[in-house]
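Here the complex is missing one protein chain, while the rest keep their positions.
Chain lettering (A and B) follows the sequence in which the chains are written, and residue indices restart at 1 in each chain.
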Amino acid sequence: MADNKKKKKLAMVVFSGDLDKLMAAFIIATGAAASNIEVTMFFTFWGLRALKKKTLTGKSFMGKIMGIMERGDISKASPGKYSFGGLGRWMFGKMMRSKNVATLPELRQMAIELGVKLYGCQMSMDVLEIPREKMIDEVVACVGVAFFIEQAQESDMQFFI
Amino acid sequence: MADNKKKKKLAMVVFSGDLDKLMAAFIIATGAAASNIEVTMFFTFWGLRALKKKTLTGKSFMGKIMGIMERGDISKASPGKYSFGGLGRWMFGKMMRSKNVATLPELRQMAIELGVKLYGCQMSMDVLEIPREKMIDEVVACVGVAFFIEQAQESDMQFFI
Partner (left out) sequence: MADNKKKKKLAMVVFSGDLDKLMAAFIIATGAAASNIEVTMFFTFWGLRALKKKTLTGKSFMGKIMGIMERGDISKASPGKYSFGGLGRWMFGKMMRSKNVATLPELRQMAIELGVKLYGCQMSMDVLEIPREKMIDEVVACVGVAFFIEQAQESDMQFFI
């Protein structure tokens, strides 16, 4: 805003793991990166789904139950509305494919190729018992809130999704 | 922030079509516009309800089903909690009227009169099969993410609602 010589920055908290919100998050992220903006995405709570490998997680009894309820990687995200036990995901997928909209895994790949930096929230990973090795290799680092605040306060745009 | 001579700007993504969130979005938008701030609202996904005319949408089989599930204009938005098949909307409406709070259609009209610019997200419109002519005339344009990013990076405030 103030300094036109510096590259603009966007810092995003991705809290939701819903298909529709993840779509919005990655579309904004790739759109910004394509406009030469530095983008950092911090995935926390349900948003961690976007970084998970296709594997079960959880160590404790509770963690395992949570791991089963939240099983699947980014391709298994369901829309926040009309999930209907998977039917909504299928329906949205069909509607989006027929309009040639990129899928979530494709959008994430595009984000990575455009240099968007993906971070995992260490605290949520601890609580939900998702260790680093169950997350995709492209995750830059697993960080705490202090790191996010540092990035966000130097950014020109912030979103909580 | 940096330049006090320029008018401040607010860029908002309205993703939700819930009564309570749309209320919040339009109250912030009209409040900002009344404080001499330039406001642009980008309606995407469920948020498109706020721009729709009172008409059914959808062309393909899926699109028509979605159009029926999401039927109705802004006045048919239901709260995100306690929707109870329409009961929640009625209850909230009653509680708000008894406190003389403006309704959603009134808030949108106020926003338009205060010069708030309303944009539709072209991609969501394509996916949900809502053509331009099924949206209110006051929509400035139907745009892509690049246009939004352009606006957002020049803004002083951003919200994703």
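Here is the rule we go by: a residue touches a chain if its C-beta (ideal position, glycine included) is under 8 Å from a C-beta of that chain, and two chains touch if they have at least 3 such contacts.
This one's a predicted model, so the numbers in the text were calculated from it and none came from an experiment.
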Touching the absent chain when the full complex is considered, from B:Met62, B:Ala77 or B:Ile161: B:Ile161
In chain B, positions touching the absent partner: 1-3, 8, 10, 20-21, 23-24, 27-28, 30-32, 34-35, 37, 81-82, 91, 94-96, 98-99, 101, 156-161
Interface with the unshown chain - residue positions in chain A: 1-3, 13, 15, 44-46, 60, 62-63, 65-66, 69, 123, 126-129, 144-146, 148-150, 152-156, 158-160
